[in-house]
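Sharing a structure here in structure tokens format.
Removed from the display is one protein chain of the complex; every other protein chain stays in position.
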Amino acid sequence: MNIKNIPILSCITGGKGGNSSGSMFNFKYLLLAATIALFIVMFGIGSVSFRGFFSLKVFFDLFIDNPFLFIAAIGMTFVIITGGIDLSVGSVAALTTMITGTLVEIHGVSPAVVLPFVLFVGSLIGFLIGIMVHFFKIQPFIATLGGMFLARGIALMINTDSITLNNSFFKAVSNYHIPVIGNAFITINVVIVLLVVVIAIILAHYTNFGRTVYAIGGNEQSAILMGLPVGRTKILVYTISGFCSALAGVTMMFYMPSGNPLHGVGMEMDVIAAVVIGGTMLTGGSGYMLGTVFGVLILGTIATLINFQGGSVNPWWIRIINAALILVFCLLQILFEKKGRKIAKS
Amino acid sequence: MAGLKLKNIMGKIAGFFTAASRSGLLWPVIFFGLILLVNALINPGFFDIEIKDGRLSGSLIDIMNRSSYIILLAIGMTFVVATAGIDISVGAVVAISAAVSAYLIGGTLVVENGVQQYVSFMPMPVAIIAALLIATALGMWNGLLISRMGLQPIIATLILMVAGRGIAQLITSGQIITIYYKPFFFIGGGYLFGIPFSIYIVAAVLAVVMFLKKRTALGLFIQSVGINKTATRFAGINSSNIILWVYAFSGFCAGIVGLLVCSNNKSADGNNAGYNMELDAILAVVLGGTSLAGGKFYIMGSVIGGLIIQSLTTTIFSIKEIKPEANLVVKAVIVFVVCLIQSESFRKKVAGVIFLREKKSL
Partner (left out) sequence: MADLKPIVEMKGVKKSFPGVQALSGVDFRLFEGEIHAIMGQNGAGKSTLIKILTGVYKADGGSIVYCGTQCRFRTPLEAQKKGISTVYQEVNLCPNLSVAENIFIGREPRRFGMIDWNKINSESEKLLKRLNVSIDVTKLLSSYSVAIQQMVAIARVLCISSRVLILDEPTSSLDEQEVNELFEVLNKLKSEGMAILFVTHFLDQVYRITDRITVFRNGTFVGEYLTKDLPRVELIFKMVGKDISAMSAMPQKCLENVSDNKAADSLLEIKGMKKQGSMNEFSLDVQKGEVLGFAGLLGSGRTETARLIFGIDKPDQGECLVKNELKNISSPSDAIELGLAFCPEDRKTEGIIDELSVRENIILALQGSLGIMKYLPRKKQDKIADEYIKALGIKTADAECEVRTLSGGNQQKVLLARWLATKPSLLILDEPTRGIDVGAKFEIQEFVMSHCKEGMSIIFISSELDEVIRVSSRVAVFRDRQKISELSGNDLKEEKIMHTIAGGQ
């Protein structure tokens, strides 16, 4: 059985149904490898330095504690591959929690109705942003900046304080542990994350939509002339990001049942950092969902390392380390691109 | 005969609008005028200016004073945006600058015989210069990453934005440093000849910038770099240096704002100082007519943009029926409205506007 023929695995080993000449010249695979290697190294350092670090619990906690980052980052990856950006992710997530909090707690509406509704609201916001970006040619940066202000403002207008969710459904989901091996468990949020990642990989590599996303990032003009549904895809990409932001908000509530208008402040920067560290270039046209997953894992590992270190380390170092990582990965990207061009020339 | 006269008048009005819109200031001014109008209707006494204790005071003065932060940041941001870049680190640099100045002045309170003695760790001029130098150096760091290493502006300034607050917190050791050194408070809170000192600072920076724009080739070179960096380089102009200096200047402006913030708040908060200011600054620049894609820029437009944002905030806060949080929503709506108006596709789709900018699309 040729490993190249197994679709999902092939995208890890060398992409697109087989790469017979080897991926030496494809620096993007190198970047992905670097990301994965960095994660392994970091986890290794933690394991060596701290007792109890090298455990399934710590590994699963990376997923349990950051489901919102994973999901928002996946949505952001799609947007960034098309060459755009979405600054509204944190605010839309917060808005989602506020709408849910209000409807469920104060008005007693059933979560079964509210949850699909807020997912729809997030998608709608993304859809409107997509329309502005594509039809009215407004730059994604400023359009999503406006979306960020709007969502955050509405969230604050709903209530400036947080709303605790006493609803039994949320409490049940938040406490539910799915046993895996021995004492290690995962939560429903983790299952949601895995589902989202798998769907995203299938979308990105096995559907026309996904390939169009990459095409737009490579050369939008060409994509249009090649007859690809560029407009529809661009709008869909922002809609997906809005949906993911809303879903991230839902997982926030599953993690800690409360609606908080100040949720996710600054989250967009963490998400962008995760995507960049994951190997996706901000110029668009390349990037892997799997890379983003590892990007978030790396950010989570840093936080965990600092936690384990205890009170002696100023937590603000996390910010500085994150920033340094982004810098290193960007420089790597530029370096690989230059090398790639040199090899192509000769 | 009357028809011809009407045609002439219409022609003159159209000509006026075209010239005004070419200068780029038409829409910002109209917008600002609208806001003032709304205020005049809602707020009695909005336009009143009195003299209290030898100082001018009133809503208008208030707006000009408070908008000094945004305007200063927006001036620096305008040049950056004109080179087709962006600087989202200014908020963090403001925090660092505030932290540096607070640290160097020190939070010691000395009271002798019931009278406060003004004590500062380092002489005030040293604190001021250090803060400005560090802020400018941080701007240069951004500029170097972008011009020499080839990093994209948003990612390079994102790095400083993320790291910056961490750095500010390190300087203040995680605390909020409160300062009691009265001479320092003059910068942000003092009055000179009855007018708030901050307005003088803005005016000085503005004067220097306008002088540079009109009397030197700086404006031409910056626009050129923003529109086509390669061609500008081939024309013998050092694009890299120009990019380096616009980011350095943006850092410098953020440094000044840091001093103002520290002086006004009489403290430095590494976490909250300068929060969201970068977004307001970018908004002011966009409102002022400069395109995020780079090229032609409008400094006065950015100034008016800053005034618009501040007066919006003031207006909203003064209307009791509206929650103060609505400020964000209003800013968002304005962003969308302005961008739609600036968008050619939108104008074409709406049609029937007097001044369509036409391109030959052969």
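Which chain is which? They are A and B, in the order written, and residues in each are numbered from 1.
Convention: a contact is a pair of C-beta atoms (placed from the backbone, for glycine too) under 8 Å apart; a residue touches a chain by one contact, two chains touch by 3 or more.
Note that the coordinates shown come from a computational prediction; the quantities given were computed from them, not determined experimentally.
Shown as candidates are A:Val41, A:Leu225 or A:Leu335; the residue that touches the absent chain is A:Leu225.
Interface note for the absent chain: among A:Arg152, A:His205 or A:Lys234, the touching residue is A:His205. Looking at B:Thr232, B:Ser267, B:Thr290 or B:Gln342, the residue that reaches the missing chain in the full complex is B:Thr232. For the options B:Ser97, B:Thr136, B:Gln169 or B:Ser224, the residue in contact with the chain missing from this view is B:Ser224.
Although one chain is not shown, part of chain B still touches it, namely residues 215-218, 220-221, 223-224, 227-228, 230-238, 295-296, 358-362. With the whole complex as reference, residues 5, 7, 10, 15-21, 25-26, 202, 205-208, 211-212, 214-215, 217-219, 221-228, 285-286, 342, 344-346 of chain A touch the missing chain.
By definition in this document, only the chains that are shown with their structure count from here on.
In terms of their C-alpha centroids, the spacing between chain A and chain B amounts to 32 Å. For chain B in complex with chain A, the residues that touch the partner chain are 86, 145, 149-152, 154-156, 158-163, 165-167, 169-170, 174, 270, 279, 282-283, 286, 292-293, 323, 325-333, 335-336, 339-340, 343-346, 349. Per the touch definition, chain A reaches chain B in the complex via residues 85, 132, 135-139, 141-143, 145-150, 152-154, 156-157, 160, 269, 272-273, 276, 282-283, 314, 316-320, 322-324, 326-327, 330-331, 334.
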